[in-house]
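A protein chain is absent from this complex, but the other protein chains hold their places.
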Amino acid sequence: MSARRIFARPARFAAIAPYVWMVLFFLVPFGFVLKISLSQTAIAQPPYEPVFDLMAGWGALKAAFAALSIDNFKLLASDDIYVFAYVRSLTVAVTATALLLLIGYPIAYGMTRLPTRWQAVAMVLVIVPFWTSFLIRIYAWINILQHDGLLNQILLALHLVSQPVVWLSTDSAMYIGIVYSYLPFMILPLYATLAKMEPVLEEAASDLGAPRWQVFWLVTFPLSLPGVGAGVLLCFIPIVGEFVIPDLLAGSNSLMIGQTLWLEFFTNKDWPVASAAAIVLLVVLLVPLLLYERLQKRQLEQVR
Amino acid sequence: MRKISRLSRFNIASLALGLAFLYLPILILVIYSFNASRLVTVWGGWSLRWYHEFFNDRAMIEAAWMSLRVAVSSATIATLIGTLAALALSRGERFRGRTLFSGMLYAPLVMPEVITGLSLLLLFVALNAERGFWTVTIAHATLTMCFVAVVVQSRLGSLDRSLEEAAMDLGCDPVQAFVAVTLPLIAPAIVAGWMLAFTLSLDDLVIASFTTGPGSATLPIRIYSEVRLGVKPEINAICTLVIALIAVVIIIASLASKLSSSRGESAAPL
Partner (left out) sequence: MTDELPRTDAAADSVGDTQFAAGEPLLRIEGVAKRFGTFRAVDGVSLDIKSGEFFALLGPSGCGKTTLLRMLAGFEAPDQGRILLGGKDIAQALPHERPINMMFQNYALFPHLAVRDNIAFGLKRAGMARADIATRVAEMVALVKLDGLEKRKPDQLSGGQRQRVALARALARRPQLLLLDEPLAALDKKLRESTQGELMELQRRLGMTFIIVTHDQEEAMTMASRIGVMRDGKLAQVASPRELYEAPRSRWIAEFVGDINLFDGESKLRDGHRLVIGTRDAGALVVAEPREPVGAGKFSVAIRPEKVKLSRRGPVREAGHETAINQLDGVIADVCYLGGTTTYKVKLDAGGMLQASVANSARLDVDAYGLNQPVVAWFTPDDCVVLPS
């Protein structure tokens, strides 16, 4: 009997607590989101009906089931506001992820070129901002980007512009904020795959007659694709549902779906529509989520 | 002379620009928190005025206290359960529902916070739970235990399994082998996991906004409502304090990981 098998049983016990926790607080809540997305708004506490009351008996429960409808989804599909919000979320996420890849790749690649001791330092330097508060980092940019902020002061001092440029409440500000916040998520998986790659492969390519740029495109880049995939998904999925950054930095004339959901929930108190919006968002993200899941599992298998 | 150098000028430039981009905004924020002027953009000399303002702001202090309590308790729960999850994932053989299990642990890492927050709130409403400290704590623990699981699991994966086998060969039963050999070796990762959970909880706005109740706002919620009204020097001071707190946490975490591990990257959160 291998030692691993002896270990299997305690490990199975170890799974019980996290399993129960995640089912209860991650999986089951989605059931509630689904149910409420099929309910109607009501001016009550909680602000929706029907309310399932297990105490009310079978008949009442059946009546409650019958009251469920897909009206909220019809609303989402017919109202331009929501459709635009989904489209905008996806466009923003695609653009921002592309920007992140363009900016993050050279940094990750540069890191792997450092002497080993400095690589660890660079790694820490990239991770540290990830530990500091998300909100604070966005706020830091508001400081810089506001009408009389540092950026405009510098631009004016250098005579690059004759009057302050409007940065806040624009898409550029939002992209700066997204790139700034998600950059470590892009760099880290890229760095991890690039660092794992043996430099001797690049040497072999150049020994076989490939000049530097060919070495990169024919060997380095193809071999870093798993990292590219992980980085892209790690950024893309949360950006689609991003709320804080567009809310604080972008203009209010076109909203992303995260903002719409927030608005429906907190301002309009329309819980059923907010739930329906969440369900649709989840469905939109299902494919990238499954891809991400597979990638994670493959990585896990490699480790084992 | 042409030299084959591994570090090209392009590499250096991209590194320098990248790091400047990551750090300058935070640096500017910290500097301006010591600005005496009320106008955020005019430099009025060094001063601790806004720190005074913060410490006299009862609502802010209360929110900060709430955030700290939530962060400590949720990080502790997350570390306990997340470590168990990591063990189950990396040591357990196939068990029923393993795919679902790993899926549930990885999905929250990327799941948009609005969805997680909304779904948890609806659960709490359905359970008729009183919203406040405990609901936020549970919500944060749910999110952060996944991060803990990933951190601990990557350390477990890089661990030489023959160490445990050696311990058992020398007479430990599996549990003893775990306590005597594995646990000390993954301890830095567990500490790093706790720190990460702590800072993530301290940082979170969206999930806390959904799951908290009236009268128990966390610090990010308060900061957010202030920021929406525009830049205030006091916020700079609060942010600087939070950054300082997190810096201390990071230093402790990196010291902890240095203590026992020879591999530099083991403290990496991802």
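Which chain is which? They are A and B, in the order written, and residues in each are numbered from 1.
The criterion applied here is as follows: a residue touches a chain if its C-beta (ideal position, glycine included) is under 8 Å from a C-beta of that chain, and two chains touch if they have at least 3 such contacts.
A quick note: this is a predicted structure, and the numbers were derived from the prediction, not measured.
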Residue touching the undisplayed chain, where the options are A:128, A:205 or A:295: A:205
Residue in contact with the excluded chain [from A:76, A:219 or A:276]: A:219
Interface with the undisplayed chain - residues on subunit A: 198, 200-201, 203-211, 214, 218-219, 222-223
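Here is the rule we use: only the chains that are shown with their structure count from here on.
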Subunit B-touching residues of subunit A, taken from the complex the two chains share: 3-12, 14-15, 17-19, 21-23, 25-30, 32-33, 36, 46, 103, 106-107, 109-111, 113-114, 119-120, 122-137, 139-144, 146, 148-150, 153, 180, 183-185, 187-189, 199, 233-234, 237-238, 240-244, 248, 258, 261-262, 265-266, 271, 274-275, 278, 281-282, 285, 289, 292-293, 296-297, 300, 303-304
Residue numbers on subunit B that touch subunit A, as the complex places them: 6-8, 10-12, 14-15, 18-19, 21-23, 25-26, 28-29, 32, 39-41, 81-82, 84-85, 87-93, 95, 97, 101-116, 118-120, 122-123, 125-126, 138-139, 141-142, 145, 149, 153-154, 157-158, 161, 164-165, 168, 174-175, 178, 195-196, 199, 202-206, 209-210, 220, 223-224, 227-228, 231, 235-236, 239, 242-243, 246, 249-250, 254, 264-265, 268-270
